[in-house]
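The structure under discussion is supplied below as structure tokens; questions concerning it will follow.
A single protein chain has been omitted; all remaining protein chains appear in their positions.
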Amino acid sequence: MSDLGWNPLHGVPSYPAERYAILADRIGGILRSRSDIVLVQAEAVVALEAVAASLARPGLSALNIVTSPYGGWFGQWLRRGGAAVQDVVAEPGLPIEIEAVARALDAGPHIDVLAVVHAESANGILNPLPEILALARARGIVTVVDAVASVGGHRLDVDHLGIDIAVIGPQKALGGPAGVSALSLSARAWDLILSGGAPRDSILSLADLRTWVDGGRRALPGTPAPLEFFALEVALDRIEAEGLENVVARHALAASATRAGLTALGAPAWVPAAKASNLVTAVPMPAGLAPDALIAAAGRLGVEVTEGVGTTPVRLMRLNHTGPRASFQTVLSNVVAYGAALSQAGHDCDIAAAAEAVCEVYSR
Amino acid sequence: MSDLGWNPLHGVPSYPAERYAILADRIGGILRSRSDIVLVQAEAVVALEAVAASLARPGLSALNIVTSPYGGWFGQWLRRGGAAVQDVVAEPGLPIEIEAVARALDAGPHIDVLAVVHAESANGILNPLPEILALARARGIVTVVDAVASVGGHRLDVDHLGIDIAVIGPQKALGGPAGVSALSLSARAWDLILSGGAPRDSILSLADLRTWVDGGRRALPGTPAPLEFFALEVALDRIEAEGLENVVARHALAASATRAGLTALGAPAWVPAAKASNLVTAVPMPAGLAPDALIAAAGRLGVEVTEGVGTTPVRLMRLNHTGPRASFQTVLSNVVAYGAALSQAGHDCDIAAAAEAVCEVYSR
Amino acid sequence: MSDLGWNPLHGVPSYPAERYAILADRIGGILRSRSDIVLVQAEAVVALEAVAASLARPGLSALNIVTSPYGGWFGQWLRRGGAAVQDVVAEPGLPIEIEAVARALDAGPHIDVLAVVHAESANGILNPLPEILALARARGIVTVVDAVASVGGHRLDVDHLGIDIAVIGPQKALGGPAGVSALSLSARAWDLILSGGAPRDSILSLADLRTWVDGGRRALPGTPAPLEFFALEVALDRIEAEGLENVVARHALAASATRAGLTALGAPAWVPAAKASNLVTAVPMPAGLAPDALIAAAGRLGVEVTEGVGTTPVRLMRLNHTGPRASFQTVLSNVVAYGAALSQAGHDCDIAAAAEAVCEVYSR
Partner (left out) sequence: MSDLGWNPLHGVPSYPAERYAILADRIGGILRSRSDIVLVQAEAVVALEAVAASLARPGLSALNIVTSPYGGWFGQWLRRGGAAVQDVVAEPGLPIEIEAVARALDAGPHIDVLAVVHAESANGILNPLPEILALARARGIVTVVDAVASVGGHRLDVDHLGIDIAVIGPQKALGGPAGVSALSLSARAWDLILSGGAPRDSILSLADLRTWVDGGRRALPGTPAPLEFFALEVALDRIEAEGLENVVARHALAASATRAGLTALGAPAWVPAAKASNLVTAVPMPAGLAPDALIAAAGRLGVEVTEGVGTTPVRLMRLNHTGPRASFQTVLSNVVAYGAALSQAGHDCDIAAAAEAVCEVYSR
């Protein structure tokens, strides 16, 4: 009897073992990576923790760029595993300065691993990834890039940039499920992970996933969650149908229109365009206003505005234009609703001009 | 062995036979109808055709109020079945005048059946349903109300209004699936349908559905399409969680904000509020503009604007705020995108004021 | 902005208009038909009623082969439209004899249309389709084949057999959704349908679907039910992955094992293999037994056994091995549970031998 790929006796369709390899190859295509792609059966923050847990060991020296709480956690996880970690911390709410990275690399001891978040959803900044990677490559450092928020919202060419470990999640710009994530791992990354001490038999073990790669990329370790893999396929179908470059362009347009709208509103974005992510736009809250009141006022319009995460000199509000939200409708509504919330809080702003500005950017 | 309600051997879960009655009762609750609710396994236009086919016969006399192509089809279907049909046609693009209905009823021969569309998605008008029904009730006429577009967008109290046959679909204001529809049928309606000549063994046979009612409302005639029924349950869950009155209020707000926005834009809606549906708003297109160009310009912003259907002195464009579209985001985007499309076509309009007006209505 | 193929603003994904043509082509592949394939947005019995309604008119002469209630309904629908219909009725519960068809064609008046059901799910018989079609082709008769139950369970090569109108549903051997169906229509079929009198603006109008074909096979008439079309894609994916010939072979194996099991049980199938469908196997119930008791006894094991439909000299029980049920598990359980039900009813039978026989056929 031929294999139906779906045994109705089992109640829930299981994910066919031969399709994991196809999934991995499709993700490799999106990342423009010819390295090994491995799938992690949990949300992307688990994949990040697994990277730290799999790299960390006494004797390992890491430079950890911190531009949000995520970077902070990554440093903690490395330290928990015994690594010596030097944090390079950006000015609050700003991208890292490339000079600060260069200084740390030049001043410090030998560095084995450098970790950086590409684009931050916490505060809407974009780190100077190509420049950072160039510094690391020149020094033979293994690089870890948290591209969970940026994949699909910014260009990310893993092989061309020379990223050793890139971590992505489908649930942001790719508009997919949250219970699965993926990594691209170079040969150098594998060498370091497997050179001893890496945990095994753990959700945090990348070495377990190397066994999966070596075994032909069929059944993943543990019990697979088929819903996530089927949903990932659907998300990839959509991304491939739209075209990855169009997806990135759609996010860039959303960011650009949001910024124009905020400027016209009289509440300009926190960082200049060159330092801003395409996923969320952070805007400083006028002094004296309460974030909860703004959030509630926008919420009454059905628009979600959230407070920025992390320490900044001023409090930041975030307008989200990630994934399906990277659309004219959401961008326009976000800006206008934020303006309405400011107005209700007694802060003068020009909703009319803001709407016109958003429309103008989208109509170019 | 106990009944699992789902036999995995069958591959596709079948819809449990005992849940049809529960579905029907929930729909009765939404319609505030204690009459029989029957389910039709096809989109709502089929339910309408079934009503006409099941009522029509030589000797039957019908007054058919025509305010869009839907009304026209209903008359055709009645005539195809041998009924004598008198159409009462509204001014193009306008609701019927209650006086015209009264005149037709007074002047004409004895009328058995009166048919009317509650709210028209074709041109955005609302017919004066309570007044029409009062006239019909006073004369003992069996009434047929096409509430496919209006259910969930306007109050519709079947028992209180005394509607004999109401036809609804879940795919518009209720935000549900399109492949199933439902009818409420009074005892008088059944009497007329079953009094002879009604088709049997047909998708267009309501008499077949009476057999279903009499047999305990379990397996529907034919092969059930379980996906539609499961999706209908989910839609009803959502409606009941939001509360039907809140759903109606959300549509009224969307209509009101759309009208305010269009007025501020300098392109006021086609009919006054009292004659307008809460589902779509029709707006006369400035002379000399091509609808395709406006549709394409809005489409470039990801906003769907469509041309009105049917004959009107001027061409109408429609902004849709039905179901999940009855939201601040969609209403604002619709109005602004329509304004942008007009501007691009060289027609001056005030997008800024329009956005402010929409915002103002939603912020009250 | 590029088209996302899915507008999240609309709440429920709509079926992309450009995919209807792809669906139709894939169904054409399964039917080995290069004629027009049209999609009907309702279960297959509606497609059959639409064929009858679209062909029937005064002056049309039809030969209708009746081997179950379905054939009976088809004749009724033709007559309702004014056609002159001659039924050729098989012996109760048996396929039609080819000689009876020949005699009817030779004796009768000129025949325009011949209709036949390929395989009957009502009583498990298979009609001699190639022979019947040869007779019809030789006389220039337009042929209608109800292949709803047979598609996927038997070879069905529409072009090679010269079928003018074939009607299929995805919900049986193809294991797909029930709320959509399809037809293959030859040029001769269209000529007859369009030659005057065909209904328009109706769920029963094939002429409406010709307009869809001529208009580029995009939006179907009416409101599409996207769930059904997405589910149909998934079913076609599965069929194409398994291979249509393997699907047919799987049904043939299930039928063959069922028959062997029943023979070993001491309760042989109703018709010989050459006259039997691969979808369900009918077995005569021993005299004196009550069908409800057998159905209940099998049901207590979680196995569904149903009574045959239609008039036969003896009452028939049906074992279903269609679609996902065409598997070793279902066939074995069906036969053993039927044996257990007979035993409980006091009718001696050899369950052990039956299980061995099923196993033996599947192990060849």
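In this document, chain identifiers A, B and C correspond to the written order of the chains, with residue numbering beginning at 1 in each.
Convention: a residue touches a chain if its C-beta (ideal position, glycine included) is under 8 Å from a C-beta of that chain, and two chains touch if they have at least 3 such contacts.
Computed from a predicted model, the values in this text were never measured in an experiment.
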Which residue of B:Ala241, B:Ala274 or B:Ala287 touches the chain not shown here: B:Ala241
Of A:Arg19, A:Arg155 or A:Arg300, the residue that touches the missing chain is A:Arg300
Can you say which of A:Ile203, A:Ala273, A:Val309 or A:Ala345 touches the chain missing from this structure? A:Ile203
Hidden-chain contact residue, picked from the options A:Gly59, A:Gly222, A:Gly243 or A:Pro313: A:Gly222
Which of these, A:Asn123, A:Gln171 or A:Asn278, touches the one chain of the complex that we don't see? A:Gln171
Touching the hidden chain in the full complex, which residues of chain C are there? Just list them. 8-11, 300-303, 327-330, 332-333, 336-337, 339-340, 344, 351-356, 358-359, 362-363
So which bits of chain A touch the chain we can't see? 1, 4, 7, 9-12, 41-46, 49, 73, 76-77, 80, 169, 171, 175-179, 199, 201-204, 222-228, 231, 300-302, 304, 323-325, 329-330, 333
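Quick note on the criterion: only the chains that are shown with their structure count from here on.
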Where the CA atoms of chain B average out and where those of chain C average out, how many Å apart are those spots? 35
Separation of the C-alpha centres, chain A versus chain C, in whole Å, is 51
Cα-centroid distance, chain A relative to chain B, in whole angstrom: 44
Give me the residues of chain B that touch two or more other chains. 9-11, 300-302, 329-330, 333
